[in-house]
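One chain of protein is taken out of this complex; the other chains stay put.
Here is chain A:
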Amino acid sequence: MILQPSSRLSIGFGIGLALRRQHSRPAEHVALQASRHDEATNISAPAKHSPQNSRVAHMNMANAVHSALEAAMELEPKSCVFGEDVAFGGVFRCTVGLQSRFGKNRCFNTPLSEQGIVGFGIGLAAMGWKAICEIQFADYIYPAFDQMVNEAAKYRYRSGGMYNVGGLTLRAPYGAVGHGGAYHSQSPESFFCHVPGLKVVIPSSPMEAKGLLLASIFEPDPVVFFEPKMMYRTSAEDVPTGSFTIPLGKARVISTGQDITLVGWGQQVVVLMEAAKLAKQEGVSCEIIDLRTLQPWDRETVIASVEKTGRLLVSHEAPLTGGFGAELVAEVTKKAFTSLLSPPVRVCGMDTPFPLVLESIYLPSALRVLEAIKSSVLY
């Protein structure tokens, strides 16, 4: 009834849920969609193996997030969704109808205090609830940064496992949107990747968003879930209407190639695909990896890919210096040094505050990525 797809899926999901509750470390996840996502799947192709009797709906990312939140609130009665303006549906319509369906005690507005929102969420999660808090734009997350770093990330460790805030999920729209300027476009993911105790997850399509968000909510560790706001409306595909999860810590190989490995996340994955298409015309075959989870990131998949291709390109919107690309490059260089045919390269946003009218110059466009691919291949 609640889980519309097949009983096998619903039982499997229930098992996964029960396993989670018993162990403090994430149990072997019963990821029923895992096999589908391990394959090289084109991002825009329809699902190859849908669960039996599942129904799909054409959803954009905002719909998919909404669908995940609704499913989570159904599955877990002790869950709350809160943040600024979420009651009327939120500024991106991700929380429409949640208050009328689940009541004011489970979906409610907060005052304009990010530190308060997250601190409150940490307390709720420490009591065993699923606290799904929303920060309206990732640019506003910094007042809450202390709570995330010093409280959420360290609670389990410093209490010797007595308490934990695994039920905390912090959602925030991030990334460039075309006209956001300095305070509606930032990509702060690397700050959170630097904090042991937190997980950082970024989807790159509606299907990914729903599966990863459900996984994040039920993950027994606090997760920061950044949603690429550009994709709320521009990215749409068929997504199962029932519950499903995508494993955290596992990257997705979007397309296989021989000459260079391109790694990205969120909206940047679309840019990498464009660049790969252009590169193909020049005879370069690219392997594209969507990292999905940044912390902990899927070392095996990326390193295996670089050992095959010999070249690495990482691309993200966030500024170059200190961006998460640096971490990937350092680790891959160490582990796959003898396989490298050229120095790993990062194509990123510039080391300036996010501009207003100069956005198209600032962002790592497909042409900049292509240029870097070519210079890597010609090294």
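One rule holds in what follows: contacts are C-beta pairs under 8 Å (C-beta built on N, C-alpha and C of every residue); 3 or more make two chains touch, one makes a residue touch a chain; residues count from 1.
Everything below uses one rule, namely that contacts and distances are computed from a predicted model.
Not shown: a single chain whose UniProt protein name, out of "Transcription factor IBH1", "ER membrane protein complex subunit 2", "Dehydrogenase E1 component-domain-containing protein" or "Cytosolic 5'-nucleotidase 1A", is "Dehydrogenase E1 component-domain-containing protein". Touch with the chain that is not drawn comes from one residue among A:180, A:228 or A:242, which is A:180. Interface residues of chain A facing the missing partner chain: 84-85, 87-88, 91, 109-113, 115-116, 136, 139-140, 142-143, 178-184, 355-357.
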